[in-house]
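With one protein chain removed, the remaining protein chains of the complex are shown where they sit.
Chain IDs A, B and C follow the sequence of writing; residue 1 opens each chain.
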Amino acid sequence: MTRMTMIEAIRDAHDVAMERDDRVVVFGEDVGYFGGVFRCTAGLQEKYGKTRCFDAPISELGIVGAAVGMAAYGLRPVIEIQFADYVYPAIDQIASEAARLRYRSAGDFTCPLVIRMPTGGGIFGGQTHSQSPEAFFTHVAGLKTVMPSSPQDAKGLLLAAIEDPDPVIFLEPKRLYNGPFDGHHDKPIVPWKKHELGDVDEGYYSTDLGKAVIRREGADVTILSYGTMVYVAEAAAEEAGVDAEIIDLRTLLPLDLETIKASVEKTGRCLVVHEATKTSGFGAELMSQVQETCFYHLETPIVRVTGWDTPYPHAQEWDYFPGPSRVIDALHQMMEN
Amino acid sequence: MTRMTMIEAIRDAHDVAMERDDRVVVFGEDVGYFGGVFRCTAGLQEKYGKTRCFDAPISELGIVGAAVGMAAYGLRPVIEIQFADYVYPAIDQIASEAARLRYRSAGDFTCPLVIRMPTGGGIFGGQTHSQSPEAFFTHVAGLKTVMPSSPQDAKGLLLAAIEDPDPVIFLEPKRLYNGPFDGHHDKPIVPWKKHELGDVDEGYYSTDLGKAVIRREGADVTILSYGTMVYVAEAAAEEAGVDAEIIDLRTLLPLDLETIKASVEKTGRCLVVHEATKTSGFGAELMSQVQETCFYHLETPIVRVTGWDTPYPHAQEWDYFPGPSRVIDALHQMMEN
Amino acid sequence: MTTIRPLSLNVPEPECRPGDEPDFSDFVIPKAGEVARPPIDADPNDITDMAFSIIRVLNANDEAVGPWADTLNNDELIEGLRHMITLRTFDARMMTAQRQGKTSFYIQHLGEEAIGCAFRVALRDGDMNFPTYRQAGLLIAGGYPMIEMMNQIYSNSQDPLHGRQLPIMYSSKEHGFFSISGNLGTQFMQSVGWAMGSAISGDTKIATGWIGDGSTAESDFHAAMVFASTYKPPVVLNIVNNQWAISTFQGIARGGVGTFAARGHGFGIPSVRVDGNDYLAVHAVAKWASERARAGHGPTLIEHVTYRAGGHSSSDDPSAYRAKEESAAWPLGDPIERLKKHLIGLGIWSEEIHAKEQQAILDQVIAVQKEAEAIGTLGAGKMPSPRDMFEGVYETMPPHLVRQRQEAGY
Partner (left out) sequence: MTTIRPLSLNVPEPECRPGDEPDFSDFVIPKAGEVARPPIDADPNDITDMAFSIIRVLNANDEAVGPWADTLNNDELIEGLRHMITLRTFDARMMTAQRQGKTSFYIQHLGEEAIGCAFRVALRDGDMNFPTYRQAGLLIAGGYPMIEMMNQIYSNSQDPLHGRQLPIMYSSKEHGFFSISGNLGTQFMQSVGWAMGSAISGDTKIATGWIGDGSTAESDFHAAMVFASTYKPPVVLNIVNNQWAISTFQGIARGGVGTFAARGHGFGIPSVRVDGNDYLAVHAVAKWASERARAGHGPTLIEHVTYRAGGHSSSDDPSAYRAKEESAAWPLGDPIERLKKHLIGLGIWSEEIHAKEQQAILDQVIAVQKEAEAIGTLGAGKMPSPRDMFEGVYETMPPHLVRQRQEAGY
């Protein structure tokens, strides 16, 4: 056990994977000599050499396309998109190529590939450093989508993603890189050093994809969330004094429906919380599956608290960000019916 | 009134718009001299000249990016993406640029732009000529998303889209280009000439975006659908002998929630039918909004019948396509509870 | 000071549309043998002129001349002719089968057979091609069983791709043929990535990327050129300029530059043009470029100058946008005719042998076709199971797909 930031845990996962498997290669914009704008790959080029960790031209299409080719060759590329907001130029290579290669070639070619990207807001990054595009990926058959919320999970899930035989979208909540964040932006920042979830196992371990974890047991309402919003939900439940069960999904696809079902059948209420814009966000899919599987257990409508259907604004960051007060209001409203 | 195919109606809409407004320019792959692989722009270059209707290089990014620039200049580009499956290279110009230009410039620059694309399967087009990517667009704030199901609507909605001050994604169900299709692929094809919805008003008219239409009145269950699936739903309702109310959404965003709400409150049951893959499809958003607004009126869980979470296969087209039998099963199941 | 006149948009038009006289007089064709053959480690800057000429081996009398000649012996030449005849025969039969409703779609190679057939012979087993839908010559010349191709085209129960893919979207790792994507251009960038993988691994294998003239406008073309220019992986990047996209002539993609090969100059990549209808020339250039790659001299860009003599696909009728006579007027002739005459000139072939050979190949293709059709054609006979539709989306089927498969009743 060592206390680490999420950044250190991600770097450590790369290190362990590269040590264990020569096929693991790491590249992306500024990931080589400098070690990434968030330093998630710092030291890897020095340790493993320029041909296993290197800087790429500023072409997300090229980075993903090159990785698809390398994966088809037999390597296990782990690539970084500098911000999730910049993944769009690569969507064709992801959705039309990486995701469908195994299927369309009937397993003749495969695409074991991890695409990492810092995600979400809360850092005054404005419209193009704050987005949460997870819903796009969950709509594409052939992709797996993961979003950790702690250093321990980040390392274990990243190692599992690298070992996965299929392409994995690995979304890193950048607001959690250096410490948990419960949405109280006016309060002093808590570093991971001061938080138990900053404890990371040394060396190799992996955390199964497709398994959610219950962050807080509760009897009255189930909160489904992931990434930064898990901490917001925790703070809100405490402050609202509601006995909420909080599920950190960790993997959005494949989804751990069993854990969700068991909880909602127990509580009879379900609140979905995410930072992405509302319409056609992943919350819609969660609401639909809960409604499909737990309808007769529901005592109140399923509610979602999300980012608004606008671009992510700069000055109005905290009006956009779905913070504790909005979650608290939702909880109270749900407990009233 | 003239009987037209949907192709003729779309071409007619272009013609009317170009006649009325010099700012309307049309371009895309093979749309100029040849008039488009589906002939939706046939004759326009001859009539309006090479600089108002022309062939573009095979770069969806370039086509949309050029259109964004032209729209900012003051023109009203109407562009064609040859198949919706090929829109991915242009997603960045659509989601990061066209959709956000008005917002980020506080109205200083705007982007009146129509992006047309043939959508959906049923023509043995395989993985890359069959997709229904509407959910992506509805998740992007700043876009409007439209899908007509008849020649009359196609012309009226396209004219409204061209006049709209904001970017509109105009999805054309290619299986309906030449006639309605109820999913009975073994039955002889019905041409629009033989169908009343093939009656198209002459000259200029426009059909409001954001307004759904009730295709069939009913008391027992509300079916929400759009595009090709409207006909499948109609056939299924008839064959199932279920008194279903069928709503053709026509515009997915902005959504006509009033019409939906009124119907579901009346019927107490809701079935969502679309061709796109299930997970995080637009059906999830529809289910969520119905659940949010009509929860206490629901007698049974909302059900969705959709394409499966796989790429669109070639040989198994009719196993993938959500045809009448699947809709009938869903209706019966719903009426049992 | 400029006087200010209203501006106007330049929209390029082909020389010839339906009704016009085909006119290729602007199309400069250098004599066979004229272009020098530089060493494989030549400095790109010293050979820029090669992007504006055309490497040709067979002259007007179909004799092999010049520095690019003599890369193949007589047996290999005869084998090459057989490959091209086989591909053309295969295409003709499959086009008819499509018209007969035995499958949904087909794309033929008419006039372009030399390119894939000759190129494949210059490669080694283990090398990987990232082809377009119009490079089945790489499979035919690579010894891929024709029955597999037909089963794929017919989407029958023996289709190696389980009916999942559109006809002719073949895939064979064993035969160095990367799964074809319906999305233009994507494979071009992937070929560079595959070659980077080979270089990173200290391997000796090379990759080839393929793209059409129209598709060079796609973003993947640029990404491939940038990455190839920077990392210098062992890849041969091929542009097949068959003069047309669908209804759009190559001038719309090429724009204001003389040739597609010239695109390579902006990247410091050796760029050459070759007579794509000259089997010997294509092979010689393929050999040169693949030797460069294998020797560690990095990427080469090759523009194959050819002509799409048929429709774009079974869905296309070219008479709507180009003169019927254009194909016959194409100055570089027909690849099979030219190689045939060359072999006759060498005294190792004759019209009689040719006719016999054609008949033999036709019989063989028909036999295989019978075999394939006995298994099934699209929607008839033995078909891939619907159950299979749910397989292979992931290595192991996740719960939601298992549920959907069960819901579907499989």
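Going forward, a contact is a pair of C-beta atoms (placed from the backbone, for glycine too) under 8 Å apart; a residue touches a chain by one contact, two chains touch by 3 or more.
Keep in mind it's a predicted model, so treat the numbers as computed, not measured.
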Inset, instruction - Determine which of the presented chains are touched by the chain that is not presented, and list them. - result: A, B, C
Legend entry - Listed residues C:66, C:163, C:264 or C:392, member touching the removed chain: C:264
Inset, instruction - Among B:28, B:118, B:142 or B:283, single out the residue that touches the unshown chain. - result: B:142
Inset, instruction - Have a look at A:198, A:218 or A:311 and name the one touching the chain we're not showing. - result: A:311
Legend entry - Contacts of subunit C with the absent chain, listed as residue ranges: 2, 4-12, 40, 44, 196, 198-200, 202-204, 217, 219, 221-223, 226, 228-234, 251-258, 262-269, 291, 294-296, 298
Inset, instruction - Spell out the interface residues on subunit A facing the chain that's missing from view. - result: 29-30, 32-34, 37, 50-51, 54-59, 61-62, 85-86, 88-89, 124-129, 278-279, 308-311, 313-316, 319-320
Legend entry - subunit B, residues in touch with the chain not shown (by the definition above): 25, 51-52, 56-57, 59, 61-62, 65-70, 72-75, 89, 92-93, 96-97, 100-110, 141-142, 144, 165-166, 210, 253-255, 257
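Note that in this section only the chains that are shown with their structure count from here on.
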Inset, instruction - Compute the centre of every chain as the mean of its C-alpha atoms, then state which one is farthest from the centre of subunit A. - result: C
Inset, instruction - Name the chain with the Cα centroid closest to the overall protein Cα centroid. - result: B
Inset, instruction - Please work out the Cα centroid separation of subunit B and subunit C, and write it as a whole number of Å. - result: 36
Inset, instruction - For subunit A and subunit B, let me know how many angstrom lie between their CA-based centres, rounded off. - result: 32
Inset, instruction - Return the distance between the CA-based centres of subunit A and subunit C, expressed in whole Å. - result: 41
Inset, instruction - Could you list which residues of subunit A touch at least two other chains? - result: 89, 92, 96, 103-104, 141-142, 253
Legend entry - Residues of subunit C touching at least two other chains: 162, 164-165, 169, 181-183, 219, 393, 400
